[in-house]
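Everything below concerns the one structure shown next.
Certain chains of the assembly are absent from this excerpt, and the rest are unmoved.
Going in written order, the chains are labelled A, B and C, and every chain counts its residues from 1.
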Amino acid sequence: MTLRELFDDGGVTIGGWCAIPSAFSAELMGRFGFDWVCVDMQHGLIGYEQAAAMLQALSITDTPAWVRVPWNQPDYIMKALDAGAQGIIVPMVETAAQARSAVESVKYPPAGVRSWGPIRASLGVEGYSPEVANKRTVVAAMIETVDGMKNMDEIMSVSGLDAIYVGPSDLGLTHGMVPTLSPEPGSAHEGLILEVLAGCQRNGVVPGVHTDSVETALRRRDAGFKMITVMSDALLLRAAASSALAAVRGQTPAPAATTSTSGSSYA
Amino acid sequence: MTLRELFDDGGVTIGGWCAIPSAFSAELMGRFGFDWVCVDMQHGLIGYEQAAAMLQALSITDTPAWVRVPWNQPDYIMKALDAGAQGIIVPMVETAAQARSAVESVKYPPAGVRSWGPIRASLGVEGYSPEVANKRTVVAAMIETVDGMKNMDEIMSVSGLDAIYVGPSDLGLTHGMVPTLSPEPGSAHEGLILEVLAGCQRNGVVPGVHTDSVETALRRRDAGFKMITVMSDALLLRAAASSALAAVRGQTPAPAATTSTSGSSYA
Amino acid sequence: MTLRELFDDGGVTIGGWCAIPSAFSAELMGRFGFDWVCVDMQHGLIGYEQAAAMLQALSITDTPAWVRVPWNQPDYIMKALDAGAQGIIVPMVETAAQARSAVESVKYPPAGVRSWGPIRASLGVEGYSPEVANKRTVVAAMIETVDGMKNMDEIMSVSGLDAIYVGPSDLGLTHGMVPTLSPEPGSAHEGLILEVLAGCQRNGVVPGVHTDSVETALRRRDAGFKMITVMSDALLLRAAASSALAAVRGQTPAPAATTSTSGSSYA
């Protein structure tokens, strides 16, 4: 299924998140059964060449790929699409103008300004054309700052924007709170996340969110989020290793919140 | 011969185009007899580290190297030059101000703002200095949009700009046409290409153009273009493989226009 | 189709040959329509890490992959299989014992000695097991020396050996002739190649051969070879570039035999 088909389908999708720069771990992530996988070029330890190799690896599987670009910059977006990403997640979107720029970088004219050169994007796509590609590609803006919250409705109203992806850590941090992906239910931080959700529902865009545990992911799903990341590869690896080690040693595993040993608990 | 010497010479030059991220294929491209080779960091699957390796590989040969940068950004241009590119092709130039910025990124003061640090650029260049480098480097702006067409004469009048490189696909696409490198002779799309050529001749800058076949390249040469790319490495590979396969199987090769299996037919 | 299915099918297969170390050119080769593609770790400029990336790239397509290993060594064979190769081409096989060692490195016990660790090999293979893998993998020995010719029948009789791949250049060179892939029809060199073909037919193994042109490939097919490489990627690239350049310049292309500018005319 393509990202577009998943979005058209309207169901809840659960995604994998790649922060480890490796085409092999990307292929594994693509085979685990996630609905989609995102290659994180913002906070993951991933540059362009690794990202391109990871997009190739994900193409082996049927799992469609997002790229979170490092910044809202046309060439980052276009190069990720050319290399085979179906969707683009743009961090730190704070205004409708920024959201519009992101959408335009994703779409070929007349809908946008994407330059023609689908070096990998067209491979294996029947009848690839500007129209086909514009329908196929999806774009999500991250709302994760004070200004992003303030301009939420304008951002969500930008034509061609498919989804909002909430970055709970930055959302909290920019509001003077502790950067965490799993704030307390009922807390002000949780409230901000739910406000974005309500905005998405009000404006008819897909609400997405980053989490760092099954519990939080379930809570987000139950609240109405439709596009949910459970944990990054680095975090999954840490969770499994810590738990296995503790079990074999007969200890209690260190709580997942001890971020100082992994740094993977972000977004 | 350096790019500058080729330009001073004034003849028609035929170039190779690298979209495959490999220092070995780049070396081969440098040895095939092209007048110059371009490393395409915009639509090619090439990041900075591969580009640097490819520029080293091209230095083995006597064939001078262009880099098409991903975007009109000073650091992209300066890093490509530092790594050994003699020429810079800048995509999507739409105004004289943008063209001026491109030129200034290519030139050391007082002509521009290039920062000093010719880590590979100075290697093997007798008496390398800001003056020597400023004379040696060449810069081409791509005209491939509606605004680019509109501001053609202002762009072409920017001091220090050596050439215009036409991207026929984007030029067509931004004018509501099908993105192709080989529009029909006599078509409106072809007319746009010839308009840019006329502009170049009127303004005394070298007219360059991207093509995807020998036939189109010959037509462009006959029309007066001086800097002509025949096909990218990916396209050459596809053409040769398809034709060989078909011949051995006793079939007719698939027409080159079937872009869905290669995506290489861009620019 | 897997290599095994192609072999069971019994028809003539036409293969692509990768000497360029790039996962992108490998993916392209996998999409051009070849029946199979071989990653050449012997004479190609390809080490293990590039080979692994290229095997991933070929997995995107439906084209099955051979690896020609650098030498008849168990770990080279096993690592190539673990990384996803379906078939192994072993150079310079001169005795039945060497052929047997090659087969044993390809097969899990009890048929061979392959160590269990199918890190990529098992991915996506329904019910992967030693039996499934042993049926799935194919192995070809190269006969390309005087001793290989002498021991042909013993080599071809080794149980589990699927094919013989003739390396015409080395075959000629070791017999005191010029190393070429396209010897004159009727020449002694050509005679050696046909002797191996006859041996294959006599012993019931698939006859394969490396070529460097459509003409030679057709001649080999007509003679009865079943597994035929047309040209390597490097050679295809050179042929297409030379011909395009010559056409645009109005010249006659340099003859393909001028190996001093490419070195790709090997095997």
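Quick note on the criterion: contacts are C-beta pairs under 8 Å (C-beta built on N, C-alpha and C of every residue); 3 or more make two chains touch, one makes a residue touch a chain.
It should be emphasised that the depicted structure is a prediction, and the values quoted were computed from it without experimental measurement.
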| item | value |
| --- | --- |
| Identical protein chains across the whole complex (3 displayed) | 6 |
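To be clear about the criterion, only the chains that are shown with their structure count from here on.
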| item | value |
| --- | --- |
| Interface sides of chain A and chain B: same vs different residues, half threshold | different |
| Distance from chain C to chain A - Cα centre to Cα centre, in angstrom | 42 |
| Distance between chain centroids, defined by C-alpha means - chain A, chain B (Å) | 34 |
| Numbers and ranges of chain C residues touching at least 2 other chains | 24, 31 |
| Chain C partner contacts - residues on chain B that touch it in the complex | 14, 16, 20-22, 24-25, 28-29, 31-34, 45, 214, 217-218, 221, 228, 230-231, 233-234, 236-242, 244-245, 247-249, 261-262, 264 |
| Contacting residues of chain B [partner chain A, same complex] | 19, 21, 42-45, 47-50, 70-71, 73, 91-92, 144-145, 167, 169-170, 173-174, 176, 178-179, 234, 259-264, 266-267 |
| In the complex, chain C residues that touch chain A | 23-24, 27, 31, 52-53, 56-57, 59-60, 120, 123-124 |
